[in-house]
Every structure is written in structure tokens, then in C-alpha cells.
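Omission of a single protein chain aside, the complex is shown with its protein chains in their original locations.
Up next is chain A:
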Amino acid sequence: MSSSVEAITVLSSDGDEFKITVSAAKLSKPLNWMLEDVCFSDDCDEVPTIEVNSKTLVKVIEYCEKHAPRANSGASDSDAEELKKWDIEFMKMDVKDILFHILMAANYLHMEGLYDLACQTAADLMKGMTVSQIRKIFHIKNDFSSEEQEQLRRQHPGCSFD
């Protein structure tokens, strides 16, 4: 890999081009392997495709660029604190629209930090919620019959249904 290259271009599954800096791309193991194996230069005509749609890829790249400096150099506690706050803001997204894709992309790109963050976000959405609140958040229809529902209530009197 030539050291002069600072950013590479990748294609999303929708066919849009995106720039990502080398240091940010290193957060993803498969991208990192690719960087080590393939020589990138400006006249390189091959553009790698990442099987992630444009909308998600924008978010993933945003995350990578934010986290890259810390991952590469190690950061002070105050930085870590600030980054945590940023993560929380970053994860304020629509469940059905994008969280699902972020989770899948983090898994596919082997990005531990983002993967953990996305799983935690999904779990936090359910924490302390009653059954009907969970249904609302995740847009789920209650498909139990009323008899079944009654039986479930009897089985678990401590479970908060409403």
C-alpha cells in the first residue's frame, strides 16, 4: 500500500461512491485486510463495493471518521467521555428505518465498537418497557388471541403487559 493515499473510494450497494479515510477504514477488519493486500492509488480503477446501502454507509463512515483518531492513537479519559456522549447522540435514530441496517453493517464489516453500540441501543429501547410499549417502539402487531393473552397473563402475573 502506498503511504501517500489518505482516502479511498468505496461503492455502496446502491452504486453511490463514498470517500473514506484510510485511518477510518482501518476500524473495519475486512476493509483493513483489503488495504493491506491491494495497492491503492489515484489511478486505480477498481472500486470496492460494500454491501451496505447508501443511507447506512453514510452513518457508518460518519462513525468511523469520528472514532478513528482515538482508535489509532489512544485517547485521554476526557476524550472518551466526550466520545460516549457523541455515540449516544449518534444512535438517536429511527428503529425501523436504520438501526437494523446499522446492526447488520457493523456485523458484516466486523466493527466491534459500532456493533456493541448498536446492540446496546436496541436493548436499551426494550429495557424497562412494558409489553405494549415494546410493540409500539418496534412497530409490532399483537398476534396473540385474547384467550392466549389471558393464559399468558395467568402464567406470569409479574409480567407487565400494559
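In the analysis below, a contact is a pair of C-beta atoms (placed from the backbone, for glycine too) under 8 Å apart; a residue touches a chain by one contact, two chains touch by 3 or more; residues count from 1.
Basically, contacts and distances are computed from a predicted model.
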According to its UniProt record, the missing chain among "Ras-related protein Rab-24", "F-box domain-containing protein", "VPS9 domain-containing protein" or "NADH-ubiquinone oxidoreductase chain 6" is "F-box domain-containing protein"
Logged for chain A, residues touching the omitted partner chain are 13-14, 29-31, 33-34, 36-38, 46-53, 56, 95-101, 103-105, 107-108, 115, 119-120, 122-124, 126-131, 134-135, 138-144, 152, 154-161
